[in-house]
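Quick one: this structure, given as structure tokens, is what I'll be asking you about.
One protein chain omitted, others in place.
After this line comes subunit A, so read on.
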Amino acid sequence: MGNEASYPEEMCSHFSQDEIKRLGKRFKKLDLDCSGALSVDEFLSLPELQQNPLVQRVVDVFDTDGNGEVDFREFILGASQFSVRGDEEQKLRFAFSIYDMDKDGYISNGELFQVLKMMVGDNLQDWQLQQLVDKTIIILDRDGDGKISFEEFSAAVGGLEVHKKLVVIV
């Protein structure tokens, strides 16, 4: 990793210098092959993450440029969305992108199904899952296009102070 003494202002994260330093140390520890970026394998070396059903989605959301790895900038920006100083819209955007796998701005029926499948594994039949998905979309889809846009998502989830759950205090 390069010179970590200065963190460029364009980082735009909610973290103080001290918090960035601590996260930097952690990043270095996780980067087992010292490549400067974290691959999925390096994430999966954490036992607690291996038991989390959504790990692949979280890593994908962090990886904003889509090159399959999370470099330090993406790491800080990603973690920053969980900061206590973040605003509601940022957090809702994060949650939205967990579902929006192809990043087209809409949660389609298929995407919702896939994410739900990750969370329940083989414990529910596919047709049960499909029922749940169809029901959710019917309830939330206001403009009738069969997909859930960010506005519809915020309307459903926001305002319940649920975004406060997406906070990790560094």
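Here are some notes:
Definition applied: a contact is a pair of C-beta atoms (placed from the backbone, for glycine too) under 8 Å apart; a residue touches a chain by one contact, two chains touch by 3 or more; residues count from 1.
Simple rule for what comes next: contacts and distances are computed from a predicted model.
Between the names "Par-6 family cell polarity regulator beta", "SUMO-activating enzyme subunit", "Glycerol-3-phosphate acyltransferase 3 isoform X1" or "Elongator complex protein 5", the one given in UniProt for the chain missing from this structure view is "Glycerol-3-phosphate acyltransferase 3 isoform X1". Looking at subunit A, the residues touching the absent chain are 18, 22-23, 26, 29-30, 43-55, 57-58, 78-79, 82, 94-95, 98-99, 115-116, 119-124, 128, 131-132, 135-136, 140, 153, 156-157, 160, 162-163, 165-170.
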